[in-house]
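First, the structure itself, so that you have it in front of you.
Our next item is chain A:
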Amino acid sequence: MTGAEALPLALAIPLLGSVLIALLGRWPNLREAATLATAGGLFLVVLQVLFGLLAGEPAEVELMRFLPGVPLALHSEPLSILFALVASGLWIVTSVYAIGYMRGNNEKHQTRFYVCFAVAIFGAMGVAFAANLLTLFLFYEVLTLSTYPLVTHKGDDNARRGGRVYLGVLLATSIGLLLPAVIWVYSETGTLDFRPGGILEGHMGGIAATALLMLFLFGVGKAAVMPVHRWLPAAMVAPTPVSALLHAVAVVKAGVFTLTKVVLYIFGLDFLREVPYEVVAVYLAGFTLVAGSVVALYQTNIKRMLAYSTISQLSYIVLATMVLTPLAEIGAVVHIVAHAVAKITLFFAAGAIYVASKKTEIHQLDGIGYRMPVTMGAFAIAALSMIGVPPTGGFVSKWYMIAGAFQHDYYFVLAVLALSTALNAGYFLPIVFRAFFRREPEPPARDHGEAPVTMVAALAFTALLTLLVFVFNGPLVTFEQVILEVAP
Partner candidate 1 sequence: MSLLFEHYNYWVAIFLMMTGFYTVISRGNLVKQVVGLNIFQASVFIFYISLAYVDGGATPIVKEGVEVYANPLPHVLILTAIVVGIATTALGLALIVRIKEAYGTIEEDEIREADQRDGKDSDA
Partner candidate 2 sequence: MIDQHFLALLVVVPLLASPLCLLLPNGRLPWLLATAVAWVVFALAVFGVFRVYGDGPVSYWMGGWQPPWGIEYRLDALNALVVLIVAAIGAVVVPFAGRSVPAEVDGANIAGFYAAFLLALCGLLGIAVTGDVFNLFVFLEISSLASYTLISQGRNRRALVSAYQYLIFGTIGATFLLIGIGLLYAMTGTLNMADLARRLAEVEQTRTVFTGFAFIVVGAAIKLALFPLHLWLPNAYTHAPSVVSAFLAATATKVAVYVLLRFTFTVFGLEFSFGAAPLSLILATLAVAAILVGSVSAVTQNNVKRLLAYSSVAQIGYMVVAIAMVTALGLTAATLHLFNHALMKGALFLALGCVVYRMGGADMDSLRGLGRKMPLTMAAFVVAGLSLIGVPLTAGFISKWYLVLAAIELGWWPIVAVVLVGSLLAAIYIWRVVEVAYFREADDPARSEAPWSLLAPTWLLALANIYFGLDARLPVSLAESAASVMLGGAP
């Protein structure tokens, strides 16, 4: 199978998988087997695309003519493969985890849950492999809509309110800001293809380009740059597997991935440096980065704290992208991976705690490390990655970001990075401390140990991945360096 053959399959598999899951809804075991088979199959297909690219055959597939000059098309390049690999690989792990979580919690409507999950992955694959901005926009919206039933899964008033904010913010930004930005680009250039070096150069300039940049920055609501971050804490009403894969990996990474793609392949680094006031984006991201951490510091609910931490971490990526130096771009890309594996571990741990003990608040965690050593051990590793301590993935990305900032002597960025590292430590370390160095105040109402084995296996595996990103960062960086090569 060549890369070009595998590309459409990467979309077809999750879509067909969702149909299969829906059909098998009556037999839970078969249904879960279908989910796992789909996830595994998808990962293999994405690997095929990767091998195709490594063999020097970048794939480009046109699915259908959509609008004049803008086909619905897919392509493979290092950045897309990276995102697709992260999303599809972690989907397998999350599926294993979700089976334990959903059954352990006796959740209702499990078929709908798995179906929507598969459709969301379909959307994420589309975003990853989109060859032009319109294709990307289409799948971006698929991702928004397919995750709505997941966010409101519980169906109570709380879920409905959360869903309203979720959909409201994401649709308002994408239709209100991103869509006009896309159409504007099309109107100026007549194309929307992602091309190395960008397509805008020579078509627009001055303050209009700044306005366009701002439309993109806020239009991609999934990147959660303040003040369009509200949807992410709201989405925490969802079951934990959803928060873990979608709101720590697929959906939010789709946001920063979109921004990175726009910066690299629509604007182009060289052109963007000429745009007046492009630094505003850096300041906005820097502000979000610090403010997100500060808000996280004051959270009492574990998942909400993780959500604000995600907001802050996403802005690392946006910030690094907007520093506009090659090393910082690499830092941004590596951080997509590093943050994904670490944050999913944290969410997995939060879900495991909930399933095992029904605890959701930080102050309840005293001494829980003795009851759930694996879970909290994984939590500790992931927390270190968030702070950026070796030997975790978070250290690698932060290293490149700082190096990138030095290339331009960007002291603002350096200051922000230092400040937020301190803040991250300020809200993650107390939890680890609580779990391992404090005694349980009173025995819990229900005696419990670790969560179901599938969940523990999943979170131990992702914690291991966090360490592996540190060890094997070399190949990752070499592979991604290609994105900086501008075609003549």
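How these were chosen: all candidates are chains of the complex that A comes from, given by their letters.
By definition in this document, a residue touches a chain if its C-beta (ideal position, glycine included) is under 8 Å from a C-beta of that chain, and two chains touch if they have at least 3 such contacts; residues count from 1.
This one's a predicted model, so the numbers in the text were calculated from it and none came from an experiment.
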item: Complex member touching chain A, one of 1 or 2; value: 2
item: Chain A - residues contacting candidate 2, complex; value: 64-68, 137-138, 141-142, 145, 152, 155, 159-160, 164, 167-168, 171-172, 175-176, 179-180, 183-184, 186-187
